[in-house]
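Before we start, here is the structure in question, set down as structure tokens.
Every protein chain but one is kept in place in this view of the complex.
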Amino acid sequence: MGFFVEVLISGLMAGVLYSLVALGFVLIFKASGVFNFAQGAMVLFAALTFVRLLDILKDTFAPIMLSLLITIVAMVLLAMAVERMVLRPLVNQPGISLFMATLGIAYFLDGFGQTLWGSDIYTLDVGIPKDSIFILESVFEGGVLVASEDLIATVIAGLLVVTLAIFFQKTRIGRALRAVADDHQAAQSIGIPLNYIWVIVWTVAGLVALVAGVIWGSKLGVQFSLSLIALKALPVLILGGFESVLGAVIGGLIIGAGEKLSEIYLGPYVGGGIEYWFAYMLALGFLMFRPQGLFGEVHIDRV
Amino acid sequence: MFYREAGQFKTSYQSDQAVFPIFQDRIFVALWLLAAFVAVPLLANEYMFRAIFIPVIIMSLAAIGLNLLVGYCGQVSLGTGAFMAVGAYAAYNFMIRADLNPLICFLLGGLCATGVGVVFGIPSLRIKGFYLAVATLALQFFTDWSFSRIDWFTNYTPSGSIAVQPVEVWGFVFDSPLRKYLLCLTVLVIFTVIAKNIVRGRIGRSWMATRDMDVAAEIIGIRPVYAKLSAFAVSSFFIGVAGALWAYVHLGSWEPLAFDINVSFSVLFMVIIGGLGSIVGGMLGAAFITLLPLFLNQLPLWLGFNMSTAMVSHLEFMIFGALIIFFLAVEPLGLARLWQLAKEKLRLWPFPH
Partner (left out) sequence: MTITQRTLGSTLLKVDNISLAFGGVKALTDISFEVKEHEILAIIGPNGAGKSSMLNVINGVYHPNNGSVTYKGVQRKQMRPHEAASQGIARTFQNIALFKGMSVLDNIMTGRTLKMKAGFLSQCLYFGRARDEEIEHRLKVEEIIDFLQIQSIRKTPVGRLPYGLQKRVELGRALAAEPELLLLDEPMAGMNIEEKEDMSRFVLDVNDEFGTTIVLIEHDMGVVMDLSDRVVVLDYGKKIGDGTPDEIRNNQEVIDAYLGVSH
């Protein structure tokens, strides 16, 4: 029983990390109706920039703070560039064109990031403790072993989620973002400054990407495969619904736990490797029976 | 001056509906065919066949296939690699186990891809836009895994990769680059004609109607379900055959990674850059995507400085990404449209407008 709980918890923790990446997607989708395929590339770019800056600035007085600051600036600049050169020319185009454009951004960012910073694997150390600790000792005999990294990640993710949820529901800008997601032209016609809103959204998504990048990076090392994590976020969104912050969290947890559990318990029967496609098949199932996910909205077409 | 329509009156609907209604276009196409079948064999060397012509031709076939689905019917697919893999592995299994004529095996490979396409397409019909993209992504990953884990597909080879002999049909062995080139070219020409015929008839129109407004299409009697399924079916067939050709004629030996998601993206880029909804576009896109890396590789040498291969690959990514955005924003109809504009300018030449 203890083993099951351990696998479950480790899966849930992995799921939290998926949720972090998915959150970036949800933000952009909620606010601009665009499915940002480049989110993974953004995570990689943010992580790469941060880790290389850490190295370059390591002898200054506050390497972590400085690197963080500069990376944040970089993400803001990235958001502005994206708004200027991709979103503006493509305004009012069908969603599928925008999706393919973000595919273009992903490729570009991949190449650009690696041109700037090189393509080696970098270890990222921001002082997050890496040891494992025992928790829940009172519930289970001997306690359950979890990595403190994962625990910290969960806490941070939780804070992020709460902040974002409040942001969307309660603030004026949050409302404007939702209006933009619904109808670009209508939002423009009531005076919402589209360009400004988009820069904000992509910046926030960039910051979420940075957080995700730092956490993933310190866990796995910063490397190219980080951008492939974006692909994993897609099933999370299918499960949770594209527009739901809560959905991204729950979806991530389900996928994370599901992957680990199915790998451990079902894996031996099929030669392993279930992790590779479990998330996608689950998403496929959802697509057929409940395409809007657990918390998404159903769209009705008016003729 | 040369390229004028004046004086060419159509006296029947038949001549108006011909593929190349303008006489000069027919000459042009005849010249292209002449160049392809005669000039290239005489003038090209082995490297050019291997590195340029054969890959471009096979990828054109895949791109035309994908364009039928994405450009004409408006359904996004990120699973092109998977369909090519199905075509390749199916052809392999038919060759090994049933010992049939290779050409038949290629066609059967295509049909297997069609089967997978239809089976996959049926539940996906209610899904649109990027939901469908995610679904095809699922197919891609699942096929990757299947071909690596299920040993029956590779006939239990220990290494997991397959190596094949050159294609042999009735004693005639396609081992030289020239012969391979002519084989692929013939297949491409036949399939292009078929594609063009489908697209200008009832089925092609039903695809385009489904793409443009499926609610309206249903109201005039087109069933979007059948339209999408038929698009999936035909498209997968083309892509499956392309996959079989790619494996047998171009690669010679392969493993599942040869058909992974990067292939899917490549072909999608070919379709976007070449031009959505255009048969010629598929070919232009294939040529562009295949030639660009070669060009980038040579560029530093011409300009006299050194660039590592990793750098070249990064630059490639950046250029592809930028071009995708460029074409989507500026000319969604891609290179094909630019080509069309050039032809229209030519019709007026030497007059400015």
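Labels A and B are assigned to the chains in the order they are written; within every chain, residues are numbered from 1.
Just so it is clear, a contact is a pair of C-beta atoms (placed from the backbone, for glycine too) under 8 Å apart; a residue touches a chain by one contact, two chains touch by 3 or more.
None of these values were measured; they are calculated from a predicted model.
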{"item": "Candidates B:Arg50, B:Arg179 or B:Arg205 - the one touching the absent chain", "value": "B:Arg205"}
{"item": "Which residue of B:Ala217, B:Leu245 or B:Val271 touches the chain not shown here", "value": "B:Ala217"}
{"item": "Contact footprint on chain B, counting only the chain that is left out", "value": "12-14, 17, 194, 197-198, 200-203, 205-206, 208-209, 211-213, 215-223, 230, 277"}
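In the analysis below, only the chains that are shown with their structure count from here on.
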{"item": "Inter-centroid spacing, chain B versus chain A (mean Cα positions, whole Å)", "value": "33"}
{"item": "Contacting residues of chain A [partner chain B, same complex]", "value": "35, 85-86, 89-90, 93, 95-97, 99-101, 103-112, 114-115, 119, 231, 234-235, 238, 270-273, 276-277, 280-281, 283-284, 287-288, 291, 301, 303"}
{"item": "Complex contact set, residues of chain B against chain A", "value": "74, 76, 123-124, 126-127, 129-131, 133-135, 137-138, 141-142, 144-145, 148-149, 215, 261, 265, 268, 272, 310-311, 313-325, 328-330, 332"}
